[in-house]
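For this view, one protein chain was removed and the others were kept in their places.
Note that the chains take the letters A and B in the order they are written out, and that residue 1 is the start of every chain.
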Amino acid sequence: MEWFIAKIFAKYNYWVFIILMMIGFYGIIAKDNLIKKIIGLNIFQTAIFLYFIYLGAVKGGTAPIVDEEIIRKGYLYTNPLPHVLILTAIVVSVATTAVALSLVIRMHQEYGTIEESEIIEKLSKEKVTPTE
Amino acid sequence: MNGLRIFTIILIILLCALFIYVAEDIPVFGDRDAPPIKAVTLFTMEVDQVVSFLDQQIVPEKLSKELVKRGFPPPSRIEKITGIGIEWNASILKEEPHYAKEERYYWIKKEGDKVRVSRYAFVVRWIEKGLEETSVPNMVTYGLADYRGYDTLGETTVIFTAGVSVILLLRRRSRL
Partner (left out) sequence: MKRKEGERDVIVETVTRIMIPFIQLFALYVIIHGAGGPGGGFQGGVVFASAFILYVIAFNLAGGRERFPEAANTFFSSMGLYIYAGIGILAIIFSLGAAQYLNYGFIPFTSHFEENRALGMDFVEMGIGITVMAITASIFFDLAQKERNGKEEEGG
């Protein structure tokens, strides 16, 4: 029982990230509405960003801006490398969401609906041939 | 869609079991000596071969041979760290334009019977020498725009491409 508490409950941050990740994962796969899938993708990406920044935190560390007083007092800095990589990843996530939303608008213009099951029915009835 | 939901829930339960199994190796929150923050251990050696050389600040042959065998550059200078434990810093020579200095690369520590050789993480140089090399206080900014400038160039290209592809998809043909 002690092993259980020490190894698993002591890392509660980890479980918050896992719960967020699984919520997003369920939203991507098992929901019908296309907009809900895009929101699930965003939640998944947010959980990944939080986990990556968590790996670089230092207990008792301050924000990574160099200052003479802080060096003299002997404080620690948090690791700035994950922040740099996640800035790039956030911009990629914004770009992906923008293109996905414009695809949903085009699908709505073509088929008149956003539910995935109705689109599959219409596709199977239509026998789509490539138009030029 | 009942089948898809049940399949998803089973997959989520399997993944959670995998995450519980892996939870032992996740580092404790905020550890000061964790590998991404301070140093990565390379190998350990016997004490009597190297300690006498290190105390006189001469590079021992066995250390250089072991390092070169594993593909790391050999050290050129040793200096002793003042403090509680018995530790040394080993530096290597680098060739950089305008900054052709030596860089503090290895961390050698004596623990009981063995001598542990580890390599400093790259972030240590980033934190300590950033203000002197770039005269910008913000660590994240000089990391994004100077040390990792290529990544930011590709990043700006990505967002430009996203804007262009949204225009192509929605095909604005009339100006409002």
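Here, a contact is a pair of C-beta atoms (placed from the backbone, for glycine too) under 8 Å apart; a residue touches a chain by one contact, two chains touch by 3 or more.
Since the model is a prediction, treat every value here as computed from it, not as a measurement.
Q: Kindly name the visible chains that come into contact with the excluded chain.
A: Counting the whole assembly, the omitted chain is in touch with A, B.
Q: For the chain left out of this view, which of B:F7, B:F43, B:F122 or B:F160 touches it?
A: B:F160
Q: Considering the whole complex, which of A:K7, A:K59 or A:H108 touches the chain not shown?
A: A:H108
Q: Among B:W88, B:W126 or B:Y142, single out the residue that touches the unshown chain.
A: Answer from the full complex: B:Y142 touches the omitted chain.
Q: List the residues of chain B that touch the chain left out of this view.
A: So the residues of chain B touching the missing chain come out as 97-98, 132-138, 140-142, 144-146, 149-150, 152-153, 156-157, 159-160, 162-163, 166-167, 170, 172, 175-176.
Q: Spell out the interface residues on chain A facing the chain that's missing from view.
A: 63, 65, 87, 90-91, 98, 101-102, 105, 108-109
Please note the rule applied: only the chains that are shown with their structure count from here on.
Q: Express in whole angstrom the distance between the two chain centres, defined as the mean CA positions of chain A and chain B.
A: Centres of chain A and chain B (C-alpha means) sit 24 Å apart.
Q: Help me check something: in the complex, which residues belonging to chain B touch chain A?
A: Touching chain A: residues 1, 4-5, 8-9, 11-12, 15-16, 19-20, 23-24, 26-32, 36-37, 122-123, 126-127, 130-131, 137-140, 143-144, 148, 151-152, 155, 158-159, 161-163, 165-166, 169-170 of chain B.
Q: Mind pulling up the chain A residues that touch chain B in the complex?
A: Checking each residue of chain A against chain B gives 7-8, 10-11, 13-14, 18, 22, 25-26, 29-30, 32, 54-61, 64-67, 76-77, 79-81, 83-84, 87-88, 91-92, 94-96, 98-99, 102-103, 105-106, 117.
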